[in-house]
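The complex appears here minus one protein chain, its other protein chains still in place.
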Amino acid sequence: MEHGYWIKSKPVYNALVWHEKATAHLIIAKNQGVLVALKLFQQRQPTQPVTLLYAQDGTDYAKTLNKVVPAGLDVLNSEQDLLVSLKNIMPNMRMGLRVYVAGSEGFIWSVAEVLKTFGVEDADIMKELTDTLARTIYCVHCKAITHNITTNIGKCSGCERMLFVRDHFSRHLGAYMGLMIDAESPGELPEIEEIYP
Amino acid sequence: MALNFKKETFREDYTYSNSDAAIKRFPFPFPEDQYMYSVNIEPHTKGKQGTVCEFTFDIDEHYVAECLDKKITLEQDPGRYKALPHMMDAQWDFVELTMEALAQDYPEHFSLKKQGLIWTWENKPLGIKDTFTFGDTSTLATEPFDYIGRQLQGDFVLLDHRDETLYADAGIVTSQADWSLAFNVGMSWREWHGPVPRATELGVMDRALKYLLNLQIGSPVRRLNWTMTVNPRLDTSPENYPHWGGERNTVNAENIGDLIHLRVELQTLFRLPRSNAIVFSIRCYLISLKDIATYPRWAKRLHRVQKTMHPDLIEYKGMTKFHPMMVDWLAKFDDGETLAIGTQPE
Partner (left out) sequence: MSMINVKVAAIEQVTPLVKHFTFVKEDGSSLPAFSGGSHVVVSIDIGGRVHRNPYSLMGSPMENEAYHISVRRQENSRGGSVFMHENVTVGMPLKITYPMNLFSLAKKGRKHILIAGGIGITPFMSQIADLKRMGANYELHYAFRSPEHGAFAAQLKESCGDHLHCYIDSNATRLDLEALLSDQPLGTHVYVCGPSPMVVATLETARNLGWPENHIHSEQFLSPPIGEPFKIQLARSNIEIQVSAEMSMLEAIEAAGVEADFLCRGGVCGRCELDVLETDGALLHNDHFLTDSEKASCKKIMPCVSRAKGERLMLDL
């Protein structure tokens, strides 16, 4: 098995910038993703209507946000609430809507999963990574998903095998591939290091 | 000519073996003493009688046993079959392509009778006979691609053609060389070719994509690919890596000739007419080093190819543990004689 291989299907995340051409904008942010949203408004205030969904953790940005997004701001208390709110507003959206997502990788792909059900494809979504480089991994053996893996090798939440985290990403699953590290020599583990802080 | 189907296994006791005739027709993939990764695509035209390219889809003495092995794999892990909803037209295209080809090429084993859209399919080796309405999924017990995919040797992926690329949007994959359908389904060409070493940087995959986007109805193409597998195991999936990975530790200088198998994939690609999708067919052939060595020409060639293999490819193909031992084992067959270009056994 090609442990040494650096597989290049990892998505690339960019800094958010406004689409010049649009009929409406939808920004979806979580935690530090909201700073990215605020930075967007420092670029310029678009002429088209803007909707901003924000799941907050500790810091309260609602006041600041209220100033820049007077209409269309929806502050939620959790990612779950945000996804529910997103599902409620999407049926009213029309072609010409541009979508921006900012947050952790896990958040970005949870949002993408919902958007897909409304006909918005991955390629149509602008994404910026914030907060953490932690990865969601899919155990190729037992199919369980484990969140927030920050190390090169992580324990599967399903079968408890130690999984090597490949740089191979499935947009369909929103996860990296995890593959048993010690199948050929049980118990022999390389050093576990934090590489996705 | 009717085939004699063997009773054999591809797991646990591994009773798989090749008859003399099967060895002779093995699709040996090395025409030259050095191996270089390339696209090497050629038209999938009718080959000589008896060769693996004689017919559209090759059925051989392992047919019944392979279909049984596929059944076991699918029962243990239904995730080896997956088709996204927009691929239904491609599924029926696949049914038409495969049933027509098999019935025409192997009339003593398969038959297809059509009365308008009412089709009767008979598969004698597997004892299957069903009547269904072409295009009406409710008339088959499973999805059409699943239905016929189980009755063929090898793996199949249906590629949707959109946005100037190809998406792996359906598959039935049970004899793969270390890739996961459940993980890869829905990926674009570039995403699922991420793992190929040295290839992406050479632009090989981009060129191959450009070629395939223009693949035409009625003009299928083929290429050979290869790797090495310990034991004649079809299911070398990442899913079951915990079960087969350890087998690499059992190879030693005494048993290497029996354990190590050259695994050749005959990959064929067909444009499907109604869906504009592409079928990617991956048919796996296995042969032990010992059986290869029954033809000195092949043993010499394989020795030279392996001796000069790039280290990246040795790792990519999972051969690191036994590669030096394999080169040593093959060396005794190589007298240094100059070999003409070509893959023929003699």
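For reference, chains read A and B in written order, and residue numbers begin at 1 within each chain.
As a working rule, a contact is a pair of C-beta atoms (placed from the backbone, for glycine too) under 8 Å apart; a residue touches a chain by one contact, two chains touch by 3 or more.
Everything numeric in this text was worked out from a predicted model, so none of it was measured.
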Chain not shown: contacting residue from B:276, B:294 or B:343: B:276
Residue touching the undisplayed chain, where the options are B:6, B:109 or B:161: B:161
Identified contact with the non-displayed chain, of A:35, A:93, A:142 or A:159: A:93
Omitted-chain contact residue, chosen from A:27, A:86, A:101 or A:120: A:120
Missing-partner contacts on chain B, residue numbers: 86-87, 89, 93, 96, 160-163, 210, 214, 216-219, 273-276
Interface residues of chain A (partner: the chain not displayed): 19, 21-23, 90, 93-98, 118-121, 123-124
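The rule is short, and it goes like this: only the chains that are shown with their structure count from here on.
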Chain centre separation in whole Å, for chain B relative to chain A (CA means): 36
Complex interface listing, chain A residues touching chain B: 1-2, 4-5, 7-9, 123, 138, 140-141, 143, 161, 167-173, 177, 179-180, 183-186
Contact set on chain B toward chain A in their complex: 79, 163, 178, 180, 182-187, 190-192, 194-195, 197, 200, 238-242, 245-246, 248-249, 315-316, 318, 321
